[in-house]
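Please read the structure below before turning to the comments.
Note that this complex is displayed minus one protein chain, with the remaining chains in position.
This part shows chain A:
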Amino acid sequence: MSIKARPVVWLTWGALIFFMLNLVGIVGAVVTNSFAESWFGTWLPNGYTGKWYGEAWRDYRLLDVLVVTFQVAIAVVAISVLIGVPTAYALARRTFPGKKLLNVLFLLPILMPPMTYGIPLATVLYKFGLAGTMFGVIAANLVPAVPFVVLTMTPFIEQIDTKIESAARMCGANTVAIFTRVLAPLLVPGILAASILVLVRTVGMFELTFLTAGPTSQTLVVSLYEAMSSAGIRPQQMVDSMAVIYTGSMLLLLVIALRFVNPTQLVTRLKEPA
């Protein structure tokens, strides 16, 4: 390593450490406040208690919210896999007229800010009386989820050798058998990875759920936002403990996700040098 590169290296690590310190401060402030008896204008709160978690759990009816979140997320994952995987298969295996257009159509919902199509979508859902229902929330969350499954599964299917399918057919397997006994087992890791990523995205998706949810179909992010914007009625500590619960569940999901998916290999599936 040359001497000249040293300042750059120091600067990089310095900036990284500064970023991390701020991050720790930001998270730490919320976590500390969620356990604080009361905290105003001092370095640290003047007493600690866990009561806010219990109160937040009761007052915001977090159990109901978590059940709704779970139902929405599972429904979105299941439907997006059922629709997305066959589409990805056809896109990976065939070239046909109009394929480019279809590819663009599957890319746009991921590329567009959710607000731009969320507002027209909410308008349409209101027109048909579906806004505010679980169905509406699930439908809205599917819009980016299905293309996401298609996009992650297409390269995954492309790398499966077509000869395997041909061989199975020669040995007398029909189309159904090829799908269930040959392709499905090979696709399981990819489907698992895509499902977990869709799950994380759906639990964290704010805009689309916010635009389409009613009082009984709010997911955790949206009720957290509602709790924060109507703060003042309830102590700040309750909102903070709810935020900690949200982050805790997201962290759990992400840790599980990272066990199955190496995030850096989603773009260019490269083998890390062993």
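Methods note: contacts are C-beta pairs under 8 Å (C-beta built on N, C-alpha and C of every residue); 3 or more make two chains touch, one makes a residue touch a chain; residues count from 1.
Keep in mind that, in the parts below, contacts and distances are computed from a predicted model.
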Message = For the chain not present in this complex, what protein name does its UniProt entry give, out of "Carbohydrate ABC transporter membrane protein 1 (CUT1 family)", "Xanthine dehydrogenase family protein subunit M", "Cell division ATP-binding protein FtsE" or "Glutamyl-tRNA(Gln) amidotransferase subunit A"?
response = "Carbohydrate ABC transporter membrane protein 1 (CUT1 family)"
Identified contact with the non-displayed chain, of A:63, A:78, A:167 or A:251 = A:251
Message = So one chain is hidden, and I want to know which residue out of A:108, A:168 or A:186 touches that hidden chain in the complete assembly.
response = A:108
Request  = Write the list of chain A residues that the hidden chain touches.
outcome  = 2, 4-5, 8-9, 11-13, 15-16, 19-20, 22-23, 25-30, 33, 40-41, 43, 82-84, 86-87, 89-91, 93-97, 102, 105-106, 108-109, 111-124, 126, 139-140, 142-143, 146-147, 150, 200, 204, 206-207, 211, 221, 224-225, 228-229, 239-240, 243-244, 246-247, 250-251, 253-254, 258, 263-273
